[in-house]
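One chain of protein is taken out of this complex; the other chains stay put.
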Amino acid sequence: MLLSVTLTLLEGLAVTLELFGLTLLFALPLGLVISFGSMSRCAPLRWVVKTIVWVVRGTPLMLQIMVVFFGPGLLFGLPLPQRFTAAVVTFVINYSCYFSEIYRGGIQGVPVGQQEAGLVLGMTKSQVFFKVTLLQIIKRIVPPMGNEFITLVKDTALVRVISVYEITWMGETYIRKGMIWPLFYIAVFYLAVNGILTLLLGWLEKKMDYFK
Amino acid sequence: MMKKMLSLALALLLCLSLAACGGTGNGTDNTAGNNQNTAGQNDSQNTDASDGEEAGESDLQYIKDKGTLVVGMTNFAPMDYKDENGEWIGFDADMAKAFAEYLGVEVEFLEINWSNKLMELDAKGIDVIWNGMTINDEVKNGASVSEPYCLNGQVVVIPADKAEDYQTVESLEGLSFAAEDGSAGAEQLDLLGISYIAKTTQADALMEVAAGASDACVIDLLMAGAMIDEGTSYPDLTYTVQLNSEEYGVAFRTGSDLVDEFNTFWKEAYDAGTVMETATTYGVQESVIEK
Partner (left out) sequence: MAILDVQHMEKHFGATRVLEDISFQMEQGEALAIIGSSGSGKTTLLRCLNFLETPDQGKIIVNGETLYDAGDPATQRESEVRKKRLHFGLVFQSFNLFPQYTALENVTLAPRLLAKERPDFKARKKEILEEIRSQGRSMLERMGLGDREGHYPHQLSGGQQQRVAIARALAMKPDILCFDEPTSALDPELTGEVLKVIRELAEQKTTMIIVTHEMAFAREVADQVIFMDQGVIAEQGPAHQVMDHPKEERTRRFLARYAEGMGEA
């Protein structure tokens, strides 16, 4: 029994991890683009980007998932997107907004003197970014990013509202069969994933401990 | 371009959140996407976006062109559940397979989030809700429903050792209740003026009682019969008062021509004996409505 439940839950875990991985893959770069937008010198662009970030961060992720999935069909009679695709799209939009704020904090947290020191030494702006500020930004953003990664793992459970069968859905189906323990058993899987993440992030932080 | 799309999505999000907020909290739910109806006027006609387009277009033709009938359901024994091979079976599942065959299309079962069933239907995420669904005002307003095919009732589930004291409706006062949000059971509790904890599924409501978090819950008689009492998953629970009697139906998109198609199919299948045969397989023959 334990084995068959474990196998079923692992199926769900694969979906969870796929969603997690794809979200990171797209949201990490998109977040950087959004953060540049929110720091842009062009005021209208900055305003639009900041409004988007405000709305995305200010509304429940679950609602966003439902809008992206059901919206096209309900409002325009368009064919529905693939459930999993809708989940990925929503998560990418949502998380890139969160990431953009972290990037912004990281970029603005590097003293302006670092950039000036590089420029005065005759470096180009891109040399200054890649050789001087980038690593300092990364060092600053790793801890808050780590928090977001861990939240993301748990947030994936929300996609069951549009019937994407991730691990929590799989756990819940057992309740309908009168088995309660699998629902609690899924915590073990979440803990394992987040345990690995915590170790990785800790290792990364330690790697950058050599400078302050 | 991307930005336009984004802002559009966000605008939708706000509209929908308003609609969703307007819809909960009373027994006269509208489907989401329709926030023009004022709560309380549940007899007014639904003005869903889907209505307009369906006037000129046959749902039957749409299914046939697509080649699949997507059946929205949950894991709800004995109506819909999976056998050892992961194949969907049950009274409803087997009949749905037969209906698809009758239409000449493939059947596809899709487990849905039950509280979103009408939204799934309208948005064409599914083509039919067929899952031991009680016919109530909510589904009548949000969908076109077939003729009833099964009898059911809402019953009070309570730990077996306390059952003796709670055999009448009057005795229920003072108990803490759980029920599936938006279900027929919840509606009965609303009518009685009893407050309850809203859960996502009937099974969750059962679990509340099993765990001692609530004193009692209200679920379908059919489900209670299958899931509680001695020899089942919840041997310490039993059911007492039946609050009402009601009927199961199959829901299609509002105005769909599949409703007539279904009623004809069912009559034929009943006359041919298929319905009773299937019902007997899953032990629900007592509940099937005579045609």
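The letters A and B name the chains in turn, as written, and every chain counts its residues from 1.
The criterion applied here is as follows: a residue touches a chain if its C-beta (ideal position, glycine included) is under 8 Å from a C-beta of that chain, and two chains touch if they have at least 3 such contacts.
What you are looking at is a predicted structure, and each value in this text was computed from that prediction instead of being measured.
J.: Considering all chains of the complex, which shown ones does the missing chain contact?
T.: Visible chains that the missing one touches: A.
J.: Which one, A:Thr51, A:Gln108 or A:Gln127, makes contact with the chain that was left out?
T.: Of these options, the touching residue for the absent chain is A:Gln127.
J.: Specify the residue from the set A:Leu119, A:Met179 or A:Leu201 that touches the hidden chain.
T.: Among A:Leu119, A:Met179 or A:Leu201, only A:Leu119 touches the chain that is not shown.
J.: At which residues does chain A meet the chain that is not included here?
T.: 111, 113-114, 116-124, 127, 131-132, 135-136, 139, 208, 210-212
Just so we're on the same page, only the chains that are shown with their structure count from here on.
J.: At what distance in angstrom does the C-alpha mean of chain B lie from that of chain A?
T.: Spacing between the chain centres: roughly 34 Å.
J.: Show which residues of chain A lie in contact with chain B when the two form their complex.
T.: Residues of chain A touching chain B: 48, 52, 55-56, 59, 63-64, 66-77, 79-80, 83, 93, 160-163, 165, 169, 172-173, 175-180.
J.: Which of the residues in chain B end up touching chain A in this complex?
T.: Residues 3, 6-7, 9-10, 12-14, 16-17, 20, 32-33, 48-50, 53, 74-77, 81, 110-113, 116, 119-120, 122-125, 200-201, 203-204, 206-207, 210-211, 227, 232-234.
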